[in-house]
Structure formats: structure tokens, C-alpha cells
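Omission of a single protein chain aside, the complex is shown with its protein chains in their original locations.
We call the chains A and B, going by the order they appear; numbering starts again at 1 in every chain.
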Amino acid sequence: MSWKLFTLLVQAAGATALFSAVAVAAGIVLGLLVSGAVLSHAKPLSAAARLYVSFFRGVPLLVQLLLVYHLLPVLGLNVSSATAAIIALTLCTAAYQAENLRGAFLSVPRGLIEAAEMVGMTPWQRFVRIEAPIALRLAIPALLNEAVAILHASALISVVGVIELTKTARDLAASTLEPLPLYATAGLIYLVMNTVLVQGGRFAERRYKVRAA
Amino acid sequence: MNFDFNLVAGYLPAIGWAALTTIGLWIVALAASIVIGLAIAVARLHGGLLVEAALRLVVEAIRGTPFLIQLFLLYFGGPFVGLTMERLPAGLLALSVFGGCYMSEVFRTGIRAVPRGHIEAAECVGLDRWQILRRILLPEMMVLVLPAGTNIAVGLIKETAVLSVIGVPELTAVISGIGSETYAFVEALTLLSLCYWALVEICARLGRLAEQRLSLYRFAA
Partner (left out) sequence: MTASTAIPAAQIEGLDKEFGSVRVLDRINLTIPAGRVTCLIGPSGSGKSTLLRCLAMLEEPSAGIITIGGRPLGYAMENGKRVKLTPARNREVHSQIGMVFQQFNLWPHMTALGNVSEALTTVRGMSKAQAKEIAMLKLTEVGLAHRCDYYPAQLSGGQQQRVAIARALALEPKLMLFDEPTSSLDPELTGEVLNVMRKLAEAGMSMVVVSHEIGFVASVASKVAFLDQGRILLDGTPQEVFAKPRHPRLAQFLDTYLDREAVMLA
């Protein structure tokens, strides 16, 4: 395994990290909105949101990826495969995060919300200033698990031609005819990224933990 | 946009076989995952430090990397270490090992969750280690691990789609293939999505049903 090949893989890992990070961040934001919709009292909104969650958790990511990739041009949106991939990843992870956040929102003690009502906050203000920040903190372990899942799932975007770690490994394996060292190294790099993410998550958990007062 | 399902209807036999392949793959991989997972969990519990360390390494590696990479490693890299496999068996093996490692974690948590007192009671009435495992530990643990186990089972349905990348003729490969032939990508992929959605819903429902039935045997802590 030459040094040159290794550096190419590491560079590609940077792309993987970037795509994953964007999808995780966007997914949490979208997931927040979707879980808010699921928990809202507006029946049609709640039903639509639950349908969304059910669909994106029930269909394999690969299929979602292909669907988004082919659907966007039909809808008139001609974006790069990378953009399409990120959109698909985001839509998928948002559904899982919405489930995680739904549980977290239901765990926010009722009294804290009543206190916010008593100081005169509107429902939107209560959501943004009190419920969401607390729910996010309660959900950190689950959100982290999902982030790890996204890191792994990002490998699938190679199927629609996005240049990242798996695609690079695959291309190099094809040209050098040495799949074993290349995929093994790629796997190791994923493992390293995985470990970094998990450790970072544990740190975040400690730092932002909402301790029961 | 033209939603012409008639176009796709003509391919029904091929789709039927693909669906059977997917379901077949899933069932076999699930069964294998449970067996492998149990074996790993028990081995880590009773096998001594070396076995524990080695298995831990394997499980961490499998759980810490994408399934696609594992699949590529086995199918493309396998021949270089003397492991040449056809695509379907390779996919099945990769899926089973993948599922097995996740299952092993669930089983390990489950085994630890069985109250120590139950084991001690079994020891007191004279059961030996293997009997305790078979008659007390594992049955109790099965009930505890059902929710997490169902999650993994559902996850496996979705992972079968990844096998399409190495050309296994399951649902995703066949239907997206139809999509390319007919250029009716969106219709084909929508149908594909609905197929999986249905499979996943059914599996999830069965899981919940099983949970309800077995809740009678749960230890009321």
C-alpha cells in the first residue's frame, strides 16, 4: 500500500467527513421541525409529519438516494450528485432524529413549560427558548448514535458517483487491482473517524448534560 | 410527470422473484445473525480473556465501519486470501456477520440484564452451567432483547438493498434495473420504496405482536 494511495484515501475521507457533518447538522435542524410537527395539535400537520417519519425510516437509504437522485431533475432541480446525495441523506436522518427528538420533547418536565407560560412566552418562544434547547440536550446520546449511522451511510453515496472515501477506494481498487489493502485501509479510516465521533460525542454529553436540579 | 404504472406491471414476474430473493436473503441472514450473535455473546461471556479480546475487536470493527466496505472487502478482497464466493453467498455471509455483530451486543446487554438472583436460584437447585444457560438465561434474555432485536431485524431488511451494488438480483437491483431499461426511474423507484415500506411495516408489526405476547414472561422489576 503506497503512501500516495494512502494520502488519496485520507483526502477522500475529508470529503466523507464534510458530507456527513452537513447531513448531520441539517438533519438535526429538519428533525427538530419535523418532531415539532409530529407533536403539534394540528391534526393534518401531525399526520403528514408522521407519514414522513414512517416513510424515511421504512425505506432503505440506498433506495431513497436513487429516488432523490432521479426525482430532482424531473422536478426541474438540476443539482450536482453531491447535492442530491446530501439532500437524500438529510431527509433520511431527519426522520430518525425526529423520532429521537420526539421522545426527548415528551421528557421535558411539564413544569418548565408552565413556568415559561407564566412569564408570558408565546408558544413559539417557549419552543425555541425552553423546549427545544432542553430536548436537544436530553437527546444527545441518541443524536450521536444517528450521527455515527450517517457516517456509515455516507459510504452509499458512492453509488451515485459522489467522490468520497468509498468511491475513491473503489476506483483505486479497480485501477490497481488490489482491493484488499485498499478496502481494508478505507475500513480503518472509517474506524478512526468513528472513534473520534464517539469520543467527541461523549465529551459533548458530559458538557451539555442537563442534570436534574 | 408521468406516473405510468402499467409500464412496470409487465415486469411483475421478475419483480416477484426479486421480492422472494430479498425476503429469502433477509430470513436466512436474520437466522444466521441470531445464531452468530448468540455464539459471540456466550463466547465473550465464557470464553476467557483472549477470546473476549479477539471477538471484541471483530465486533467493534464491524460496528464501526460501513456495511458496504465490509461487503466489498469480502467479495472483491476475499479471493486474494483464498475466499472466492459468488455474489449471493458473499452478500449473505457479509449480511450475516454484520447482523451477527449487532445482535451480539444486544444479547450481551440482555444476558447482563437477567437478574443475578435467577441464576443463583438455578444454581441452588443444582443445574449446571450449560443447563442454566439453556433453560434459564437464554429464554429470559430473549424476552428482554425483543425490542432491540426487532430493530436490527428491520434494519437487515433495509441492508439487503446494499447487496444490489455487487449485483445480487434482489428487489433494488431488479427494480432499478427495470427503471434504467424503461427510463421510468421515478415510477420504478417509487414502487421499490413502497415495497420496502410495506415489508418494514409488516416486520415492525410482527415484532410488536411478539413483544405483547411475550410480555407475560417478562420479569416485572
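Heads up, the rule we're going with is that contacts are C-beta pairs under 8 Å (C-beta built on N, C-alpha and C of every residue); 3 or more make two chains touch, one makes a residue touch a chain.
In this text, all values refer to a predicted model and were calculated from it rather than measured experimentally.
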item	value
Left-out chain, listing which of the shown chains it touches	A
Absent-chain contact - pick from A:A84, A:A104, A:I130 or A:A169	A:I130
For chain A, residues in touch with the removed chain	109, 111-112, 114-121, 125, 129-130, 133-134, 137, 210-213
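The definition used in the following text is that only the chains that are shown with their structure count from here on.
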item	value
Contact footprint of chain B on chain A as seen in their complex	54-55, 57-64, 66-67, 70-71, 74-75, 151-156, 158-159, 166, 169-170, 173, 179-180, 183-184, 186-187, 190-191, 194-195
Chain A partner contacts - residues on chain B that touch it in the complex	1, 60-61, 64-70, 72-73, 76-77, 80-81, 157-162, 164-165, 172, 176, 179, 185-186, 189-190, 192-193, 196-197, 200-201
